[in-house]
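Heads up, one of the protein chains got dropped from this complex, but the rest are sitting where they should.
Chain lettering (A and B) follows the sequence in which the chains are written, and residue indices restart at 1 in each chain.
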Amino acid sequence: MIPLLILSPLILLAALGAVWKARPVHAALLLALALAMVAVLYLTVGAEFIGLVQFMVYVGGVAILIVFALLITRPGDEAAEVARRPSSLVMGLACVAPVLGMLLYAISKGLPVEAAEGANPKLPVEALGRELFENSVPAVLAVGVLLTAVLIGAALFAREPANKPEPPASR
Amino acid sequence: MNPLPLLLTLSSLLFVLGLFAVLTRRNAILILVGIELMLNAANINFIAFWRYGSAEADLTGPLFVLFSIAIAAAEAAVGLAIILMVFRHTRSTDLNRLDSLHG
Partner (left out) sequence: MADALIPHLPCLLWLVPLLPLLAGAITAFMPNRMGRLASWLALGALLVSCAIAVAALACALAPVHEKAFRLETAYTWFSFGDVALKVGLVLDPLSAAMGAMVSFVAFWIFLYSTGYMKSEARFGRFFCFLSLFSGAMLLVVYSNSLLLLFMAWELVGLASYLLIGYYYEKPSAAAAAQKAFITTRIGDMAFFLGMIWLFGQTGTLLFFDHGRGLLETGVLGSLAGVTTVGGLTVSAAAALLLLVGAMGKSGQVPLHTWLPDAMEGPTPVSALIHAATMVAAGVFLVARTHPIFMNSGITGLPLTATAWIGGITALYAACVALGQNDIKRILAYSTVSQLGFMMVALGTGGVAAAMFHLIAHAFFKALLFLSAGSVIHGCHDEQDIRRMGGLARAMPKTFFAYAIGMMALAGFPFVFSGFWSKEAVLHSAETWPGGHGPFLLAATAALLTAFYMTRQAMLVFFGKPRNPGVTHPHESPPVILVPLFVLAAGAVLLALIGTPVWPWFEEWLKGERAVFNGLALTTPEALKLIGLSLALVTVGVTASWLVYRNPSGDSRAPDPLEHKLGAAWKFLGDGMRFDATYERFIIAPLVALARVVDGIERQLFVPLMALAEGLIKLVGRWTGNADEKGLNDGFNHVCSSLQGSADSASASQSGRPQAYLRAIGLGASVLLILYFWLIA
């Protein structure tokens, strides 16, 4: 419980920074931090495998991807966004406030008063593997196909166009 | 005390932050950041319910999270690839510039 109480605000702060900061690189790195802390959370609650997967894929893959994309596109400071912040803040809050309200309301309404104490499950990797490859093989295969398609597609998207203009005259 | 409400509140706030980013940010890549936050919020929800929810030792929670992570990664890759292609055409990542479907 204690670790959770420490971690939660930290995650939220990191996420807030990721959402709020003007400089894109800062936002991206704060996202990486937030994702890392979520992985720690998973480890704390006993889903070790999931936490490690979270580290590898999200922090080591997605966050790096985002940083690379930022390096390629080199967006400038979002100065315009800074100037527009009051209006975008109001607009955004107006749109998300209902959602938040609903979620909190749902949480408050649907919870049992006492915790179900007996739930302290373990996550044996072998059981998980067996579950994956014996009972959800189609899903695994589908994900595999999906990842293959994504790989090919992304590679296709990212390559240079065929008729690239000639570099400036021989120097 | 039951940690479940805490975790659920955490995931709710995280989700809302991600939604805020999606609705407000002008840079397409930073919108992707918001999307990842939302996905993570959902994952936290799953794990919370697996750990502190019902008494069953059910592996459905983690299983789902596994798939969710995989798909999120794939989607991030594709999304970024598309953003890069658009960037090549328009030399900008500003989403407001992509309004050729306006009425």
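Convention: a residue touches a chain if its C-beta (ideal position, glycine included) is under 8 Å from a C-beta of that chain, and two chains touch if they have at least 3 such contacts.
Remember, predicted model here, so these are calculated numbers, not experimental data.
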Quiz item: Which shown chains does the hidden chain touch?
Solution: A, B
Quiz item: Among the options A:91, A:107, A:132 or A:146, which residue touches the chain absent from this view?
Solution: A:91
Practice problem: Just name the one of B:6, B:23, B:42 or B:78 that touches the chain not displayed here. | Solution: B:23
Exercise. Using the touch rule from the top, list residues of chain B that touch the missing partner.
Key: 19, 22-24, 31, 95-96, 98-103
Quiz item: Where does chain A touch the missing chain, residue by residue?
Solution: 91, 94-96, 98-99, 101-102, 105-106, 109
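Note that only the chains that are shown with their structure count from here on.
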Quiz item: Which residues of chain A touch chain B in the complex?
Solution: 1, 4-5, 8, 11-12, 15-16, 18-19, 24, 27-28, 31, 34-35, 38, 41-42, 45-47, 49-50, 53-54, 57-58, 61-62, 65-66, 69-70, 72-73, 75, 78, 80-81, 88-89, 91-93, 95-96, 99-100, 103-104, 107, 111, 114-116, 118-123, 127-128, 131-132, 136, 139, 143, 146-147, 150-151, 153-154, 157-158, 161
Self-check item: Parts of chain B lying in touch with chain A, wherever the complex brings them together
Solution: 1-10, 12-21, 23-27, 29-30, 32-34, 36-37, 40, 43-44, 47-48, 50-59, 61-63, 65-67, 69-78, 80-85, 87-88, 93
